[in-house]
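What follows is a single structure, and I will ask about it in a moment.
On to subunit A.
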Amino acid sequence: MLLSTMKVEKQVMNEQLVLDLKNFHAQLPVKRGVVRAVNGINLQIMQGKVLGLVGESGCGKSITCLSLLGLTRDNGWVLTGEALMQGKNLLALNAEEIRRHRGKDIAIIMQNPMAAFNPLNTIGQHFKETIRSHLPVSEKESRDLAAKYLGYVGLPQPDKLMRQYSFQFSGGMLQRVMIAIALAMEPKVLIADEPTTSLDVTVQRQILGQLAQLKERVRTGMLLVSHDLGVIAQMADEVAVMYCGYIVERAPVEQLYNYPLHPYTRALLASKPQMQKKPLQVIGGQASSLLNLADGCPFFVRCNEKDRCCSHYQPQLTPYDYQHWVGCAKYPAEQGMLKHGFA
Partner candidate 1 sequence: MGKYIINRIISLIPVLLGISLLTFILIQLVPVDPAEVYLRLSQIPPTDEAVAITRAELGLDKPLYIQYFDWLRKVVQLDFGTSFVTKKPAMEVLLYYFPATLKLTAVSLVIVLLISIPLGVFSALYKDTVFDQVCRLFTFIGASMPSFWLGFVLIYLLSLKLDLFPVYGRGTLAHLVLPALTLALGSAAVYTRLLRTSMLENLKQYFVLYARARGLKERLIVVRHILKNALIPVVIAFGMTLGHMLAGSVIVENVFAWPGVGRHIVSAIFNRDYPVIQAYVLFMAVIFVLLNLMVDIICGLLDPKIRLGWDK
Partner candidate 2 sequence: MKLQGKLKGLLQNKLTILSLTILGLVFLAGALAPVLAPNDPTLVSLESKFMSPGAQFPLGTDHLGRCILSRLMYGAMVSLGSALIVMVITIVISAIIGTLSGYAGGWVDSLLMRTCDVILAVPNLVLTLVIVGMLGPSLVNVIIAMVAVQWVWYARIIRGMVLSLKERSFILSARVAGTPPWLIIIRHIFPNIIPYIVVLATLDLGMVILHISGLSFLGLGVQPPTPEWGAMLNDAKQFLRSDPILIMYPGTMILLVVMSFNLLGDALRDVIEYHES
């Protein structure tokens, strides 16, 4: 009985899968070797669901986002693996093909709204040029569409706003404009790369609320990238924890917060300020440099739970529990499954 429900659910999932990132690697050859930013990650983004991607800065999150949009290819990055969207591999498309997709099928909200708009062009120009790059509409139609979406994100007087410039707005307002621009094309995937990092805490809440609301409206699948566990907890359905270009753990959000398995995830959660006045835990040491990163467990040097077998461990995400994967030598494959009688 259990097996059959799993099968059904898997079928439903397949129908809803909007982006399937398989064995994705991103490497940058430089003078002194190779920067191994992303090392074989797998991510699935479901329609209407939010996948949280969490990790410290410089762990390969942003490179993953930009690569999905085809924005790393001109800078010498070598990308392997597949990013399937409706059967098309985004990584294999040529420059013009990927351009047609980005902003339309796969949109992004960037982390620094204050710097994202050209100060010489009006907000309206930014919005309209995006629409007209993807849809065969007239100037007026694009303006109406823009006004409609600016209204959705709760910005008053859209027509006046569109005649104004970015420097006349606050970061929060600009972030809303970005959300409106991103969602106006009703993208299949929305990437939000640290969408609230540069904003005031009070504004963060509002923005996240609106983002969640609008995501429902257009039924887009979302990849939410953040180093802020609070934001992830509030928004995400499923969370992937990234460390040095590896996904070290993946689980539904509550599962991850309640039963973190990987030592890094645990350390990460322990370093988050809580209401109880427990002393904050600090993760000792520094993340390994991505330049010429050695094989083996990336967290090995900083891990306080390591033992002998860890030094030979090749990190691989294996299922531990229902929908809960972890890449750590402490959890041999299927162990948890056996324990819970799934097999």
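Basis for inclusion: all candidates are chains of the complex that A comes from, given by their letters.
Points worth noting:
Note that in this section a contact is a pair of C-beta atoms (placed from the backbone, for glycine too) under 8 Å apart; a residue touches a chain by one contact, two chains touch by 3 or more; residues count from 1.
All values derive from a computational prediction rather than experimental measurement.
With subunit A as reference and 1 or 2 as options, the touching candidate in the complex turns out to be 1.
Those residues of subunit A that touch candidate 1 in the complex are listed here as 66, 69, 71, 99-104, 107-108, 110, 112, 115-122, 125-126, 129-130, 133-134, 165, 167-168, 181.
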